[in-house]
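Only a single protein chain was left out; the remaining protein chains are all shown in position.
A, B and C label the chains in the order they appear, each numbered from 1.
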C-alpha cells in the first residue's frame, strides 16, 4: 500500500551545512523526502541524521545507494547505514520459560506492526519450542550454564550466522551475554544489534529480582526498560521505558503481573523503533526520531 | 547563555526538494542549523517546516531575514514567519475570577520557562487586579455581558493595539469571543493568535460545566485541552492535552481540584510550544515540532 | 497457594451502622476479613460494600452463605451477591475478525490473570474459529445482519444457556446487541453481565469509526473504554479507561495500531475487575474497589 522508501542514517562530526548536504544529496538524485530528522549533540560535537525518501523516481538503483552513502560518510568522517522500508530483516529471539514478551512479539510481527522475520528462536529451556515452531521458526534448545557457557555461545553464533540474523532480542532470556559473544555478533560501531527488556525503570533495580526489591522498597510505580545490550550489565543505551502505578495492596505477584504489561509495551516499542530505523546511539544514549 | 537563534516557519504546497531548498537557503547564507523539522501532509499536499539556526555568523542582518524569507515564501506559494529566540513577545492574559492558570503562567514567565512579556491583563471581574499589578501589568477591568459585548470587545481591541499584543491567552476567561473580535485580532492565516484552556479532553464535554458532566457520566479519567480559538466553540486546533485518573470516591469538587492541575499543565505546555514557535496549524489541526 | 475466600457484594439504602452490621455478620460467623471496602453515595442515599474473608474456619458451609446473605440483604432492603475466589465462572467471548483483544484475553486466562473459563466463542465471521478451538472453546459461527438479527440472537441465547454463561465479553464484536437480547440475558439489577471495549475515551467519539474521527479532529491523545453494555449505545457504566499519546506524524493506521494496545489494556482491566468482583454499579456509574 505505502510505497517503498529508502532510509539513510548518518552519524558524523558536526559542522555547518550538513542538513543541506544530506538533503541536497537526496534531492539531487531526484528523491522526494518523506521524513528528515536531525540532532546535534553540542557537548560531543556530533551530528545525527535520519532521512527517508521515496524510492520511486529516485535516480540511483537500490544496490547503488549504500555505496554512494558510504562515500558520503567517508567524506564527512562518519558512519552510515542504508535500509529499505519494504525489507523484513531476520531476527532471532532468545527466550527462557516466560512467554508473554515472546508471544507479544510474534503477534505484532503477524499483524505487521513489527516489520521483521523470525527464522530462529534460541532457548536454554525446551518449554517454548512448540510456539516457535507454530510461527515457523527453528527452535534451538541450547542449555547453558556457567560451565558450558563458551560452547553454548559458540553454538549461538553459528546459528545466528546460519540464518543471517541482523538483530537479537532477549525476550526474558534471563542469561547474561558474555563480552566475547557481543564482540563477535555486535562489534562496537554506531549500530547496535542486541535488545533486552529489563523489568524495572532503569537505573533503579539493576540486576536480579527487581520486582521483589521494588516491593520491599515500597515504590508507588514500577516500570520496564527496553535497551541495547552492552558489556556492562543493565547499563546499555535506553530506547524505551514505561511505567505503571502500584499500591500497598499489590503483593510481589501483582507487581509481576502488572509488570508483564509494561514489559510487553516497552520491548515492543523498542523493537519497532529499531526496525523502523528510528533510533540512533551516541555517547551511550539514544536519539529517537519519531 | 544560549546564543540567539532565528526561526523560520514555512507552510507551502508540497513538492520535491523543499528540505534542500530551505536548508540550502540557510546554509547558503552561512547559517548553522540547530533544529530542522518538517512534515508533509499527503492528503492535503502541504509541506510544513520549522528551521532554527544560530544568528552568530549568519550572512544577513536581522532586519533582512524576514523580507528574504517572504520572497522565498512567495516563490513557493506559501506563508512564512521569522522570529528570534531572544525576543519576548507581548502577551495579554484574559481572566475571570479563578487564579490558578493565571498565577501559573506568571510564575513560569518569571522563571524564564515562558519567553514572553505580559503588559496587559483583561478581566470582566476586578478580583485578580492586584496580582496583575504585582507583576507589572496594566489591569483592564472591562465588565462584559450580552448587552454590551460589542463595546467591550471594541475596548479590548483598543487595548491590544495599544500594547502591540501578539498573543491572547484565555486563562479561564469563561466568555466566548465573537467572530467579529477574532476577525479583527486574529485574521485567518497560518498563524493563530488566541489560545484557550478547556477543562476537558476535547472533544468530550464541549461547552459548559465539563466537570459536572464528567462526574455524571462516571468517567475514570478527566482532562484538559490547550487549543487555538476559532469561530466554532471548542473546535479549534488542539495543541496539548493532559489527563488525570479519577475514581468513584471523587466528588465534583475533587474533579475540579484535580482538574486545576491538568489545566495548568496543558495550558502552560500549549503556550510554551506557541512561544517557542514549535506549533503550526493546517487543516484545523496542529503539527507540534519538539 | 492463596487460600480460598468468600466475597460478599451488597448494595442497599444508606443508614448508620452498616459497616458494623456487615463486618459483624462475617466476624460473628468466625470469618477473618481480608478486604473490606465501602462507598456511600450521598446524593442517592446508597451504600455499596464488598467484603472478602477467608473460607477456612468460617462457621457456615459454602452453600449456606448465599442464603444467609440474601436474608441480610432482604432486611437491609438491598441486593447482594456471594462468590468464591476459587471459582472460575464460564464466560463467552463474542468476536468479529480482529484478534488482538481476543488473543489477549485467552492469554491472560492461561496465565491465571483472569480467573475464568471460556467454553464458548461466538462470531458473525468464521475467521477466528481455529484460535477458539485451540483454547478448547466451542466456536459458534452465527452470521448476523439486520434481516436475521432476531433469530441470530435467539441462537446466541440458547448457546449462552447451554453453557451456563455468566459473563459475555464483546471483544471487538462490532455489532450492537438489541434491548431484547439484553433483557433476556442481563436483566436490570445491580450486577451487569455484558462488557464491551469501545475504541475511544468515552464519551468522546461515541459510535462508529472513532479513530478516523480522532484523526480528523487532531487530538493529541486517543483512548479506549471498557464498559458494561446497556440499551443506550456506548452509554453504559464505565469500568476502565486508558489513553496513549499521538502526534501529527500518526496517520489513521497508526492510531489504529496504537489503539490496539490501549484496547487490550482497558478491556483486560475491566474484565479482571469484574471477575475479582471489584466493580459495582449504581446510578449508571461504577465503584471500583481495589
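Everything that follows uses one rule, which is that contacts are C-beta pairs under 8 Å (C-beta built on N, C-alpha and C of every residue); 3 or more make two chains touch, one makes a residue touch a chain.
These numbers were taken from a predicted model, which means no experiment stands behind them.
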item	value
Selected from A:62, A:110, A:161 or A:220 as touching the chain missing from the view	A:220
Chain C, residues in touch with the chain not shown (by the definition above)	16-20, 23-24, 26-28, 30-38, 40
Where the unshown chain meets chain A, residue by residue	39, 201-205, 217-221, 223, 237-241, 243, 247-249, 283-288
Residues belonging to chain B that touch the chain removed from view	100, 103, 107, 111, 113, 247, 249, 257, 260-261, 265, 290
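Rule of thumb we're sticking to: only the chains that are shown with their structure count from here on.
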item	value
Mean-CA-position distance for chain C and chain A (Å)	37
CA centroid of chain B to CA centroid of chain C, Å	42
Sites on chain B at which at least two other chains make contact	none
